[in-house]
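One protein chain is absent from this view; the other protein chains keep their places.
A, B and C label the chains in the order they appear, each numbered from 1.
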Amino acid sequence: MKDVQKEKDYRNIPIDKVGIKNLRYPVTVQDKENKYQQTVANINMYVDLPHHIKGTHMSRFVEMLHIFRQELSYEAFSRILNNMKTQLNARSSHMELSFPYFVKKRAPVTGSSGLMDYSCKITGQSDRNGKIDIVSHVEVPVSSLCPCSKEISECGAHNQRGIVKLGVRFKKFIWIEDLIKICEEAGSCEVFSVLKRADEKEVTERAYNNPKFVEDIARDVALKLYDDKNILWFEVSVENFESIHNHSAYAYISSSGIDESRQEI
Amino acid sequence: MKDVQKEKDYRNIPIDKVGIKNLRYPVTVQDKENKYQQTVANINMYVDLPHHIKGTHMSRFVEMLHIFRQELSYEAFSRILNNMKTQLNARSSHMELSFPYFVKKRAPVTGSSGLMDYSCKITGQSDRNGKIDIVSHVEVPVSSLCPCSKEISECGAHNQRGIVKLGVRFKKFIWIEDLIKICEEAGSCEVFSVLKRADEKEVTERAYNNPKFVEDIARDVALKLYDDKNILWFEVSVENFESIHNHSAYAYISSSGIDESRQEI
Amino acid sequence: MKDVQKEKDYRNIPIDKVGIKNLRYPVTVQDKENKYQQTVANINMYVDLPHHIKGTHMSRFVEMLHIFRQELSYEAFSRILNNMKTQLNARSSHMELSFPYFVKKRAPVTGSSGLMDYSCKITGQSDRNGKIDIVSHVEVPVSSLCPCSKEISECGAHNQRGIVKLGVRFKKFIWIEDLIKICEEAGSCEVFSVLKRADEKEVTERAYNNPKFVEDIARDVALKLYDDKNILWFEVSVENFESIHNHSAYAYISSSGIDESRQEI
Partner (left out) sequence: MKDVQKEKDYRNIPIDKVGIKNLRYPVTVQDKENKYQQTVANINMYVDLPHHIKGTHMSRFVEMLHIFRQELSYEAFSRILNNMKTQLNARSSHMELSFPYFVKKRAPVTGSSGLMDYSCKITGQSDRNGKIDIVSHVEVPVSSLCPCSKEISECGAHNQRGIVKLGVRFKKFIWIEDLIKICEEAGSCEVFSVLKRADEKEVTERAYNNPKFVEDIARDVALKLYDDKNILWFEVSVENFESIHNHSAYAYISSSGIDESRQEI
C-alpha cells in the first residue's frame, strides 16, 4: 500500500509543527499528597516536518500517548518528547497537556473538606539540540475585592471571582500545589468548594480587609516569583469577572521584559 | 439530476425537526429607541418531515433567511415560519434566532453613557394547525450581594456577577428593553459598561443596601410577571458566579407548575 | 449565628429548582468492561423550595456529592437524589452529571487499540411521590457520507464528522457501551482514535458504500430503539459538521409524538 505521506515535497517549505490537536484522553499525573491523580486531558502533539517530506504519520502520536498515559510525570513528559522525535523522524517535538487537577481543601473555620478544581497545562518541547523546555501553567480562581470601591463607599465594596493564570519555567521540579498556593495567597481571599456559615463570615471579612486590584494580585504573584531562585521565567495574568460590569478587568506581567523596564524609569 | 432527498422512505418514521443549525448571519432586529438594530445572529431552522420522504432540502433554509434577514420583526418571524412550511412541504416549522443586543445606558450619577450587551433569543414554531408560538428570551447580567454574608459578617458582604435568563410568552408584542428592565430591577444592582468613581460609589452602596439570594432574584422577577396580564407563560433562571466558590448558585422558576404547587402547601 | 436562609418568605412563590451549578468534581462511574472508570464530571444539583422558605443551604449539596462520588452507579444516583430531599427538607430533587467516558476500541483491520472518548450525561429527579426518573445520554461521533453528493457526482462524495446525541429512559439498567453501539452502527462509519493505513482504506470504503443523510442516521437509531422493549422513551438528534458548509445539518426524533403522527398520515 502506497505511503503518500513519505513522498517528496518540492515546495521547499518546512513545517514548524504538525500533528494531532484536541485529543481527549484519560491520563495519570503526579499528585503531591497522593502520589498519583487520574484525570482527563486535552492533548496536542506536534513535530516539525522537513521541507522535502510531504506529510507526517498521524496515528503514531496517539499510539505513543496510549503507552505513556499511565504516568505523565515530568520525566515521562521528557521521554515522550524524545520518543516523538525518534518515531516520527523529526528534529523538534511539542506537547501540550491540559487537564483539571483536584486538591483537597478544608474550610478555614469549620474544617469541612471538599475538592477544589484547577485547570492546569503542561507544555513542553524538545529542540534540534535535544534541549527540553517545559512550562507549567495553573489557573487559580480567587476572590478579589476592589480597593477603590471600598475606599469611596460608605459600606461594602464590590468583589468578584477572578482567575489568576500563571506559567513558569523552573530549575528543579515544582509541584502544581505550590504554584496554586502562590496564586491563592495573592488574592483578596482564596475560594473553596465547601463553606459553612462560620467559614462564609471568615472569608467575607478576610476579603474586605484585604482589598486588591487586578494590578495588585498580578504584582503580588510577581513579587514572590522574583524572590524564588528556582523560577527561571514566568508570566502571570489576572482576569476579574467584575460584579459591576459585563466585561473583565485584566492585568499581565511577564518576567521577560522586567529588568529592561525597571532601568528605564 | 436525481433528487435523492425526494425519494420514498420505507422505515415509517416521521422526523420531528430537520434543517440547518449554527448558521451565523447578519440580521436586523427591532429596537425600541432606534427602530432598527443591526446585529449578528446564530440561527437554527427546522421543519418536520413525513415518514415516507427520505430527506429535506437544506439549501432552501438559507435562501429564505437571506431574503428575510433585513427586518426580523415578530411579524417577519411569523411570515418566515409560514414560508418554511410552504417551501419545504412541511406541516410544522421551527426557528431559533440568538443574537447580542445593545442598549444605551447612562451611569447612575455622572450620566456617562455606554452600550450594554444582552444575549437574546427568539424561538418560534408554527404547528400543523397554523398556530404560531413565539417565545422571547433575554440574558441579563446583574450584580448580586449575599444576604447571609452581609448578616453574619462584621464588614462587607460577598457579591458577584449573576445572569438572569428570562423566557416569556405574551399576548401583545413586548420589547426586549422591557424584559431587560424587569430582570435588572430584580438584582442587588444593575451593571453598566461605563462607571466613573461617583457611579462606582453609588452602585456599591446600592448593592450593599439591597442584598439578594439567587432565590430572591428569581422570585422578584416572577412576582412582576405574575402581575403582568400580558404574560401568558414564563420561565426564569438566575445563575450567580459566586465570588467565594468556583461553582455557581442557581435558581429556576417556571410559571407552568406554580398554581398546583401553591395549593398543595 | 443567624440563619438567613431559614427565614420566612412572604412572596408566596415556590421555587422549582435551587442549588449548585457547574461544579467540577472527580467521580467514579460504572464501566462494562472494567467495572469502574474514574473521570471528571460537571455537576448540577437542585431541590425545590417551598413558597414560605427564603433560601436553601448550598454547602450541603457539595458535602453530599463528596461522600457519594466514589461510586456513582445508578443505585447511588437514586440514593443521592433521596438524600438531597432529606438533607434539604425538599419534596423534589434533581441531579445532572456530565462526563467524558472512555471505551477501548480496536482499529477494524490492524487491531491497533486506542481509547475513544464519548460525552455522557445522566440526569435524574425524584418527585414528590418518591418516583425516580433517570435519563441516560450519550454523544457519539460518527462519520457520515452524503447520499445526494455520491449519487450526482462522478467521483467521491462529501463526508464529515457528525455527532449523534441520544437520551433514553429504560426499564432495566442499560450500559453506556450499548447506547454507543446503537449510535455508531447508524452512521456511515464509526470513528476511531487510532487508524493505520489499512484501517483508513477500510473506513473510507465502508463509509462510501454506506451513504447516510442526518435523517437516515436519526431514523436508524430510532428504528433500533422502537424495537427494544427495554426502552421506555428516547430522543435522538444528529448534527453533521458539513464539509461543504460552515453550518450544520440537523435532524431530531423524539419517541413522544411518534404514535400520534404515524396515525395521522
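Methods note: a contact is a pair of C-beta atoms (placed from the backbone, for glycine too) under 8 Å apart; a residue touches a chain by one contact, two chains touch by 3 or more.
Computed from a predicted structure; not experimentally measured.
*Asks:* Among C:V27, C:A207 or C:I231, which residue is in contact with the omitted chain in the full complex?
*Replies:* Answering carefully, the residue with contact to the hidden chain is C:A207.
*Asks:* Which residues does chain C use to touch the chain missing from this display?
*Replies:* 116-117, 141, 143-146, 148-150, 152-161, 189, 191-193, 195, 197, 200-201, 203-205, 207-209, 241-247
*Asks:* Which chain A residues touch the hidden chain?
*Replies:* 1-5, 9, 11-24, 44, 46, 48-52, 54-56, 58, 62, 147-148, 151-152, 213-216, 218-220, 222-223, 226, 239, 246-254, 257-258, 261-262, 265
*Asks:* What is the set of chain B residues that contact the non-displayed chain in the whole complex?
*Replies:* 1, 3, 23-26, 38-40, 59, 62-63, 66, 100, 102, 112-115, 117, 193-198, 201
One rule holds in what follows: only the chains that are shown with their structure count from here on.
*Asks:* Looking at mean CA positions, which chain is nearest the middle of everything shown?
*Replies:* Located nearest the centre of all protein C-alpha atoms is chain C.
*Asks:* List the interface residue numbers of chain B and of chain C, divide the shared ones by all numbers used, and answer same when the ratio is over half, different when under half.
*Replies:* Shared-number fraction above one half, so same.
*Asks:* From the mean C-alpha coordinate of chain A to that of chain B, what's the distance rounded to whole Å?
*Replies:* Computed value for the inter-centroid distance: 35 Å.
*Asks:* Quick check on chain A: which residues sit in contact with 2+ other chains?
*Replies:* Counting only residues that touch two or more other chains, chain A contributes 117, 193, 195, 197, 201.
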